[in-house]
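Comments concern the structure below.
Omission of a single protein chain aside, the complex is shown with its protein chains in their original locations.
Chains: A and B, in written order; residue numbering restarts at 1 for each.
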Amino acid sequence: MTWSNHLSLRGAIFIKDTGGRIHLALTRAFLVRWLFVLAIAPLLVGGAARAQSMPRENLTSSASRIEVKDETGRTVLVPQPVRRIVSLAPSVTETLFALGAGDRVVGDTDFCDYPPEAKQRKHIGGPVSPSIEAIAALHPDLVVATREINRPESVHALEQLGIAVYATDPQAVEQVFVSTERLGDLLGAGGAGRKLTADLRRRLSEIDLRLAGLPAKNVLMIVWLDPLMSVGRNTFLDDALRRAGAHSVIDSPQSWPAIDLEQVVRLQPDYLIISNDDARQVQRELTELQERPGWRQLEAVRKRRFIVVSEAMSHPSPRLVDGIEQLASALYPGAFAADAAFLGALARNCRETVTASFSQLFFSLLQPDGCL
Amino acid sequence: MSETTSLTEARPAPSTQHHPPHLRINVEQASYAYSARKKAAPLFTLEATTFQAREREFVAILGPNASGKSTLLRLIAGAIAPLSGRVELDGFETCHLDVRTRAQRIAFVQQESPLIFPIRAGDYVLQGRHPHGRSLWFEKDEDFAIAENALAQVGAEHLRDRWMHEISGGEKQRVVLARALAQRPLVLLLDEPTLHLDIRAQIDLLCRLRRLADEHRYTVIEVTHDLGLAAEFADQVVLLHRGKCLRVGPPAAVYQRELLEQVFEVPLEVEAGPAGRPRVIIQGRRQETVHPQG
Partner (left out) sequence: MKPLTLRRVLWSCALLAGVLLGIVLLALRLGAVPFSFADLGQNLWWLVSGQREKISTDFRLIMVDIRLPRILLGIVVGAALSVAGAGFQALLRNPLADPYVLGVSSGAALGAILALLAAPTIPLMTPAAAFLGAAATIAGVYFLGRRQGQLDSGTLLLAGIVMASFLSAMIMFLMTTLASRELRGISFWLMGDLSTSIPRGLLWILVVGFLAAAGAILTTASDLNVLLAGEREAMHLGVDVTRVKLVVYISASVLTGLAVSVSGAIGYVGLLVPHVMRMFFGSDYRVLIPTSALGGAIAIVLADTLARTLIAPTELPVGAMTAMAGAPVFIYLLRRRVA
């Protein structure tokens, strides 16, 4: 019996058709088929492997590297000097600009909008899913990330390409300052860093002074409405509230705990705090809140004791202190009313952080003085 | 219809018969029992059964429901192993053969053919060649020819390109039989093949089986509860009742009125029919007038 024309594969082994011998030829055909199909892949992968085995040239222009430990305990080899920085979080961008290193920032996230110059830097995506390609194409000397917002996968991916990634992880207000100083040292802007933090510390101690002896006010910080989320104990936000004389009624080990309205009603905070720069959205949310059945049980809602602070408060950056000041003066107007200089400085800071319409709106709605 | 004339003809004598036909299936005191769980009391027992089937022979395993017919058939197919006794095909115990070798020699036509994905009749019949292939094989011209031939043997060549779920019950049964024939087996086992067919299709199928058995030396073993058809077509009848084999023999020997009444639990009459085959008349209700059928 002759071979059938089905297996007319060039180069296949033709075997006389006798029962079990078919198996052998087919095994070969099977292998050939797979090789045929995957012929491209080994070529490319092999080429890639060869490329990989090339000595990796320094992607950066810096000659030397120093070894530092970042705030998550990783060891990072940072090239010196650092000329090109990519930021992976808005708070980092703010800090970098505040340190005077703004012109060295070559890329930041889509959400980095403060200071306004940050919007003009090349965007590399969102903090949670940045484009590794885009970052790599910028040839950064250093990428600065945060443990809070960024994913470990992004950090690993960048490490694998030989890009230095420094992660910050401030969990209290004082740690924000230390973090800023260390970053400043790393960037060769140590002097600017210390000057900045000295100023910030001074302002904070001012507040401490004014609030000395006054009992802390119970507040609920609303991070998100649906589902209802607040801040947990070990976050910098909780610490910032404390520094502003507020005591968050929520006691939870989680960072952003989802909480029960019933629980809140039981705890009856004196004030509700929302951190948002968008006046209209806040207006909508607050009006809606007052309509909701469960919320009316809160005294704070009935008496309209809302405090809106700018988003500066929720970023672990130098502007955090602005937010703390705002909050403190809103909670204890009496302690700050007499100080014209302070109020003046506050107004100046506020003007930078808040739009005029916003402050006008809230002048009429909430407190008669200060911007909130 | 040429099939009707063959009903009244005697079974044609084989052209050459130098020696008795070859013994194919040998069932020797085979028994089986199964229970819902291991170590629980058996739900059903098939007691020791003995019979033999030769080539060209048409055997009917006859009995009412739950008499153990399907169990016996599965024993013959080698799908289950007997608790005691032996079931042999050409001297080899069927349950000890590996699945592929068994499938090359025994073809089994089930009662129901569930089909999940649509398939054409031609491809369905081609599956019958599977036992003769190997892993990673493609059908050869020879296989296509055999499948085509099988369809012709059952008179269903015109159904080749039709979808299985679109053809009628009788046509489907023929295609299923064609698949069994494509296996080129020695033995054809059929589990109640005429169950869902109309009378014409039933006769048609059985006539074909009869002819195929003669022409290709198949051994055909059919499970049925149809007394009349079994009498007409079978060479040998195995009568089962509640797991016991009551009698084995040609229809004339097995169809005794008292025996059949005991097994089927209905009043009936047995008379001699043409070609030495018995004819069964179901009485229905004893009190009513008897309608004699001549």
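In this text, a residue touches a chain if its C-beta (ideal position, glycine included) is under 8 Å from a C-beta of that chain, and two chains touch if they have at least 3 such contacts.
Keep in mind the model is a prediction, meaning the values are calculated, not measured.
Colleague: What are the shown chains in contact with the chain that isn't displayed?
Modeller: Its contacts among the visible chains are A, B.
Colleague: Pick from A:156, A:266 or A:284: which residue touches the chain that isn't shown?
Modeller: If we include the chain that is not displayed, A:156 is the one touching it.
Colleague: With respect to the chain omitted from the figure, which of A:131, A:175, A:276 or A:290 is a touching residue?
Modeller: Only one of A:131, A:175, A:276 or A:290 touches the chain omitted from view, namely A:131.
Colleague: Based on the whole complex, identify which of B:63, B:82, B:131 or B:278 touches the chain you can't see.
Modeller: B:131
Colleague: Based on the whole complex, identify which of B:24, B:102 or B:277 touches the chain you can't see.
Modeller: Of these options, the touching residue for the absent chain is B:102.
Colleague: Determine which one of B:115, B:152 or B:282 touches the chain that has been left out.
Modeller: Within the whole complex, the residue contacting the unshown chain is B:115.
Colleague: Using the document's contact rule, name the residues of subunit A that touch the chain not shown here.
Modeller: Its contact residues with the unshown chain are 6-9, 29-30, 33-34, 36-37, 40-41, 43-45, 47-52, 54, 57, 59, 72-74, 110, 123-126, 128-134, 136-137, 147-149, 151-154, 156-157, 160-161, 253-256, 258.
Colleague: Residue by residue, what part of subunit B touches the chain that was omitted?
Modeller: Against the left-out chain, subunit B lists 77, 79, 98-100, 102-104, 106-108, 110, 113-120, 122-124, 127-128, 130-131, 133, 135-139, 144, 160-161, 183.
Definition applied: only the chains that are shown with their structure count from here on.
Colleague: Between subunit A and subunit B, what is the gap in Å from one C-alpha centre to the other?
Modeller: Roughly 76 Å separates the two chain centres.
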